[in-house]
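Removed from the display is one protein chain of the complex; every other protein chain stays in position.
So, chain A:
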Amino acid sequence: MNYLAWRDITANLMRFFLAAAGVGFLLTGSMGMLGLYRGVLHDALLTIEGIGADLWVVQGGRAGPFAEASVVSATLDRRVEGVAGVTSARRFVQNNLQFDIQGKPRRIAITGLDFPKDQGAWLSLAEGRLLQSGRGEAIADASLGLSLGQDIRLGRDSYRVVGVTSGQVDMSGDGQLFVTIPDAMDIADSRTPETVLLERAQGLGVSADRPSRIAAVVVTTEAGMVEEVARIIGAWGDVAVLSREDQRSALVDGRLWRLRMQILFFTILLLTVTGVVIAMTIYTSTLEKLHEIAMLKLIGARDGFILRMILEQAVLIGLFAYGLALLLSTLLFRFFPRNVVLLAEDLTLVFGGLLLACVVGSWIGIERAMRVRAKEVLA
């Protein structure tokens, strides 16, 4: 590095730090944006990736149960089990409901596990154990604020927390609570006594008479049988079959693309502001130095020397700001209400955008410096 650029920075440390801090906060914003998107993506795919499904059987014509609603008969799993090549079929249901936990309203993603086939072995427990009873037990995510052994009243019944997961949330960041399928259906169907009375009076029958509904059936198949099984079940017509890849793209390209676009625009906006801050800093510092620049040209400095001197300052502001942003990100993001995931490729993207902002931002300063003529020293 040219020591003139370095000395110029140390002589105006305050300006350098203010610019670097400003740019640093903007970059922290960019990183947070991208990290938020990655976090939402991660959370959204958590169940899809974790539950270990080769195929999802959902309501006909739908891409549920995550990207859109899906309702199928609670006995669909038995039909699916009969298909050659299927090794397991589990029922799946998930409802986002709001309950009071310790006096505060909280949203809970209540997810049904097809006990006893599924005791929650695919979850990574931080504490406690898997489900061992068909009724009244729950595995709760730590983000819900529930602790091991605690009893929680959901609807008409009370559930005991036997296991605790960490980071097990759904796409909207609601902590998941895992109970058995019948429990999940009860919780979702909890009606006030008055509603029950009213429905009886209208002759709608009691809840036990209603046909039970679940969201989907989770299927695993024998190796190499995925396509064949999908073809057979797909031919039934009343249901739709989605592969794990279909589920991913229904979410990523369907439900999340607006968010992705939004975040991309915000990131571009922040990087543009970054460029403007750098431009302002570099331009004013160049204006102050026009006489010196004329002198440099007079003693024979090439344009490249002057250009490098200005660019180096801009890049140094950028590098310093990037370091600050990395530091702030690692310190602060863990306290954010949503999961923020920093990926190396996103950090590289921000870095690339930053370098571009440095170059473009210093351009007007450089352009002004290039117009200075050596003989202006004598003016």
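Observations on the structure shown:
Assume contacts are C-beta pairs under 8 Å (C-beta built on N, C-alpha and C of every residue); 3 or more make two chains touch, one makes a residue touch a chain; residues count from 1.
In this section, contacts and distances are computed from a predicted model.
Note on the omitted subunit: UniProt lists it as "ABC transporter ATP-binding protein", one of the names in "Urease accessory protein", "ABC transporter ATP-binding protein", "Xanthine dehydrogenase family protein subunit M" or "Xylose transport system permease protein XylH".
Contact with the undisplayed chain is limited, among A:Trp257, A:Phe305 or A:Phe336, to A:Phe305. The missing chain, though absent from the display, is touched by one residue of A:Ala11, A:Ala201, A:Ala223 or A:Ala344; that residue is A:Ala11. Touching the omitted chain from chain A are residues 3-4, 7-8, 10-11, 291-292, 295-303, 305, 374-375, 377-378.
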